[in-house]
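Inspection log for the structure reproduced underneath, given as structure tokens.
The complex appears here without one of its protein chains, the remainder shown in place.
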Amino acid sequence: MKRFIGFVKKEFYHIFRDRRSLFILFGMPIAQIMLFGFAITNEINNVDIAILDHSKDTNTEEIINKISASKYFSINQFIDKESDIETIFKKGKIKAVLNFEKDFSKNLIKDYKANIQIVTDATDPNTANTISNYINAILTQYNKELNNKVAFSYQIVPQTRMVYNPELKSVYMFVPGVMTIILMLVSAMMTSISIAREKELGTMEILLVSPLKPFQVIVGKVFPYIFLSIINAIVIVVLSIFIFKMPVLGSLVLLGLESVLFIITALALGILISTISATQQTAMMISLMGLMLPVILLSGFIFPISSMPLPLQVISNIIPAKWFIIIIKGIMLKGVGIQFIWKETLILVGMTIFFIGISVKKYKIRLE
Amino acid sequence: MSICVANISKSYKNVKALQDISFNVKVGELFGIIGPDGAGKTTLFRILTTLLFADNGRATVSGWDVVSDYKNIRKSVGYMPGRFSLYQDLTVEENLQFFATIFGTTIEENYDLIKDIYVQIEPFKDRRAGKLSGGMKQKLALCCALIHKPKVLFLDEPTTGVDPVSRKEFWEMLKRLQQKNITILVSTPYMDEAALCDRIALIQDGKILEIDTPEAIVKHYPKPIYNVSANNMYKLINSLNAYQYIHSVYPFGEFVHYTDKRAEFNAVELKLYLESKNLSNIRIEKTVATIEDTFMELAK
Partner (left out) sequence: MSIHNVIQVEGLTKKFGDFTAVNAISFKVEKGEIFGFLGANGAGKTTAMKMLIGISIPSSGKATVAGFDVFTHAESIKKSIGYMSQKFALYDDLTVKENITFFGGIYGLSRKRIRQKSAVLIEELGLEKVANKLVGALPLGWKQKLSFSVSMIHDPKIVFLDEPTGGVDPITRRQFWEMIYKAANQGITVFVTTHYMDEAEYCDRVSIMVNGKIEALDTPKKLKEQFKVANMNDVFLKLARG
């Protein structure tokens, strides 16, 4: 036990003396969360829109006021005829035009139904889609208010209900993904690099020619990173809760336990990588190419798995990150308990045992 | 016997690193493996420290087989690989502390063994190992290899890249360690260090050329050697190479070492020959063979 503690102590010296890695280790999660949360976002803010109001009655005025009061849109211009729409889109500043039909209020009262055309500039399809969703949401709300005032229901637009993320906050989607990437990176890459470094320095030779047992070396190597990864996970969750006001609907304890499980999976992968790489550079390349890219591309973090071609969908099943993202999305956004995610958890446990098994088998007590 | 090596061979892909190596080292002996880079020294050390399997042959260290009893060997030997494998980002004291801990001992417990060496680097005990000079790294690495009081010490090229002063001090330390009944196997590419060992094995291209005491090896040199010098070294070497009775000619510092084919060497004749080649200031005198002469004669 004393040997083990001595070993872990040495690992912490390495980590805390390497300022650059330490900075990456803790700076990266914060930077990534901020990037995804603020910069790379589906949200819109103060988008310039124009109004083409053929009715100019109380209802259209109320709707226009509601839209201009929201922080998402600012009404830049009023136009008079359809032909102007194309002209202003060409100038590029206006991203959408709201076209109210003639006799809007009258139609609403007479037929309980009135039409608004939302014309968006679809040169940027994502933004266009988002804008129309937001306007829809505002109209839906207005609809509700109207219906509260009267006994029968008016209908302005088809209703779009957005579950779990009613405000379409993209950061909610990104947090689970970012957390997965960070935990994978810190755990797998850092461990594999730190084992490869000992090989490069030649100190691995001395460790081998010592009474230290292989599992003491391995556990000693991964122990500090379990600790660091847990801190990282906490930082990410705390940031999401306090800066992005992201709700964690499910149990924090369950979230913690699942994270530890995933950290162990990643560490096992890191050890596996280190057994096949002789230098720090190889360890890093394998970690980046072999782990990071699949995590980003195939885990469902950015591209929905359901829209991938079948072979990729099949491959995505062997990526641990996919299952972890399902688990934490479930806990954080849907508030589900273990009874809904036991299957995914079990898959992760199985994968971890598999990786550890191979690593132990592949770990060499000699140089070749 | 402390180390027994019998018919060890080892190949990598298409290189025969070791070919049928055999030797024995007695308890408390300082045994040198002398040979240039690429001779197979490191491979031999790795086999004996249980890090590599040999293709053929057997070896024991302290009576334990290097394959089946590797765990016992790992507990009882000290190993200092080439390039002073230390943790560069740990201080002198932390390095020593770490190696003491993983061998289940403490610095205090075996301090008397490393004291002589450690006092020289103790003033820098809070300095990171990466910031030490070559000589100090070498001393620290030796301390780390000794901290668990090993019975056998394996030192792979401990003096490579170290200045002459540190080299000399290092050999003095080894002599003192030997008196504490530690068997030392040391490798070096420097022929001049061979004389400091009890016995040596000359090794080249994976083959042992000869094993004996340094004195005996020099005595075995088959021919008288002559120091020859003249006003122009390059012309001298060319002329000697063209001489009909030449056996060998090698530059040796300010002289060349010349050996003759014949049993009866005639210095006057050679002098006349060299003068006929327009050389002046010719000096020819008998000298004694060195380990290097023997090595070259055997490797020829």
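Every chain is named by a letter (A and B) in the order it is written, and numbering of its residues begins at 1.
The definition used in the following text is that a contact is a pair of C-beta atoms (placed from the backbone, for glycine too) under 8 Å apart; a residue touches a chain by one contact, two chains touch by 3 or more.
All of these numbers come straight from a predicted model, not from anything done at the bench.
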Displayed partners of the chain not shown (whole complex): B
Options B:117, B:191 or B:225, residue touching the unrepresented chain: B:191
Omitted-chain contact residue, chosen from B:11, B:204, B:227 or B:287: B:204
Residue, one of B:16, B:149, B:207 or B:235, that touches the chain absent here: B:235
Option from B:108, B:215 or B:254 whose C-beta touches the chain left out: B:254
Contacts of chain B with the absent chain, listed as residue ranges: 35-39, 133-134, 160-161, 163-165, 168, 189-192, 204, 232-235, 237, 250-254, 292, 295-296, 299-300
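Criterion: only the chains that are shown with their structure count from here on.
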Averaged-CA centre spacing for the pair chain B and chain A, given as whole angstrom: 60
Touch list for chain A against partner chain B, complex: 2-3, 5-7, 9-10, 13-14, 17-18, 201-203, 205-212, 365-368
Complex contact set, residues of chain B against chain A: 46, 49-53, 70-71, 74-75, 77, 79, 81-83, 85-90, 94, 97-99, 101-104, 144-145
